[in-house]
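Starting off with a structure, shown below.
With one protein chain removed, the remaining protein chains of the complex are shown where they sit.
Showing chain A:
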Amino acid sequence: MTTPNNSSSNALDSLIDETMRNGGEITPPKDLWRGIEASISRQQLGSQLQVNNNRRWVIGIAASLFVAIGVFMGTHHVQMLSPGNRLQTEAQMKLLTMVTQQHQQQRELLLSNYQDAGFTPSFSELEVELQQLREAAIKVTQQLQQEPNNLELWKFLQWLHQQELELLKTMYMQPRTYRQV
């Protein structure tokens, strides 16, 4: 081992100057932006989820309310059906089946498109919301069988179906973080 001297000190100073001449920059070997962007998106989605949590309550309360009113109305409705009304109700039941089938087809098409393109769903926290949307849709469908003339219920079912499709798109299109990649 040699003893450090002035020339070593000068050499060190030169190395420090040389290193800091370009601001001490080092280029990362990988693209780090993707992970940063994904994390920021997750944070923004988290805020959105908080809003969605509130929306979940609204969905739950609205569904329960519709069911409660429906039980009352449905009882009277069945009692008052005339032969003409029965035909109309059958047509409405067919329409309800068609709407449900059409939604299932749209969902399957959407899922197969994403899967064919190599996308995988992410964010398990969204699955809870998805499940709640589906349960609400089932409740509203059951209620429509009791109360087929309720226009608000039809609109509500359509809205729930649309929300489910939007949520599925979100689950498939969210970027993954650097760590996940």
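Keep this in mind: a contact is a pair of C-beta atoms (placed from the backbone, for glycine too) under 8 Å apart; a residue touches a chain by one contact, two chains touch by 3 or more; residues count from 1.
As a working rule, contacts and distances are computed from a predicted model.
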**Complete:** The chain missing from this complex carries, among "RNA polymerase sigma factor", "Ethanolamine ammonia-lyase large subunit", "Putative ABC transport system ATP-binding protein" or "Permease", the UniProt name "RNA polymerase sigma factor"
**Asked** Pick from A:8, A:85, A:115 or A:131: which residue touches the chain that isn't shown?
**Response** A:8
**Message:** In the complete complex, the non-displayed chain touches which residues of chain A?
**Reply:** 1-5, 8-9, 11-12, 15-16, 18-20, 23-30, 32-33, 35-37, 39-40, 43, 178-179
